[in-house]
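All remarks here apply to the structure that follows.
The complex appears here without one of its protein chains, the remainder shown in place.
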Amino acid sequence: MTHAANPDVLRRLKSVEGHVRGVQRMVEEGAYCIDVVNQIVAIQRALKKVSGLVLDDHLHSCVTDAMRGPDEGTRERVLGELIEVFEASGKG
Amino acid sequence: MTHAANPDVLRRLKSVEGHVRGVQRMVEEGAYCIDVVNQIVAIQRALKKVSGLVLDDHLHSCVTDAMRGPDEGTRERVLGELIEVFEASGKG
Amino acid sequence: MTHAANPDVLRRLKSVEGHVRGVQRMVEEGAYCIDVVNQIVAIQRALKKVSGLVLDDHLHSCVTDAMRGPDEGTRERVLGELIEVFEASGKG
Partner (left out) sequence: MTHAANPDVLRRLKSVEGHVRGVQRMVEEGAYCIDVVNQIVAIQRALKKVSGLVLDDHLHSCVTDAMRGPDEGTRERVLGELIEVFEASGKG
């Protein structure tokens, strides 16, 4: 159920990490609050994009294998996980 | 319009940075996609909390000063910024 | 690609409709803005729950059929739709 690390996902997570450090500097330097909040919103958007990429990988690997496989329990599990992810999304 | 860095905000941003690095490791080690997505949702929630703290500081400093001050243009500006932040929130 | 109407989905949509009318009355009667906004947030949450139910039906019918079927184009289409729905979610 694991697969090779997607380099685009890793690259974007590194970019998010740099963005978070940039916001720390803004806070340390007393940047205007609204600018800080806007940068945090931009980071949240970047993270949503990463989730979308991870989910895309997931649908094309684990979910496809499970759904085309013979085990109804496994199919039920992957579908239940998708619903949970959808319900948790946008609650950030 | 700037003010001293809130140490709680900085502490939380450092924690978010560590969390993002942790997710990078998960991806590198081929963690299950759903676990990765759930960690990203947790980071988005932590960032939302940080925005809330920054906004709280903002309301108690810049917004309070502007609203109690004599300049209508400044009052209008800070209110407009609040609306924009509200509209952008939850779009991550 | 269609299926019988889910009575729980319909019942919840009727409840949302009544809730929206209730908020109209609140506005007409000059209710406190924050109370109005909180009711709107409650309606958005109820709608998210409805989306979750519809998506659950979709995964157990159309998506399951497509994924277990022979046509790769159809499988690709249903997966692409799921990603789009995920990316659009939480942008309300």
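As written, the chains take the letters A, B and C, and residue 1 is the first residue of each chain.
FYI, a residue touches a chain if its C-beta (ideal position, glycine included) is under 8 Å from a C-beta of that chain, and two chains touch if they have at least 3 such contacts.
Bear in mind the structure is a predicted one, so any value in this text is a computation, not a measurement.
Listed by residue number, the positions of chain C touching the unshown chain are 1-6, 9-10, 13-14, 16-17, 20-21, 23-24, 27-34, 36-38, 40-41, 43-45, 47-48, 50-51, 54-55, 57-58, 61-62, 81, 84-85, 88-92.
Touch with the hidden chain on the side of chain B covers residues 48, 51-52, 55-56, 59-60, 63-64, 67-68, 75, 79, 82-83, 85-87, 89-92.
The definition used in the following text is that only the chains that are shown with their structure count from here on.
Of all the chains shown, the one with its CA centroid nearest the global CA centroid is A.
Put simply, chain B has to spin 180° for its C-alpha atoms to lie on chain C, with the angle rounded to a multiple of 5. For the pair chain B and chain C, the distance between C-alpha centroids works out to 28 Å. The set of chain B residues that touch two or more partner chains comprises 90-92.
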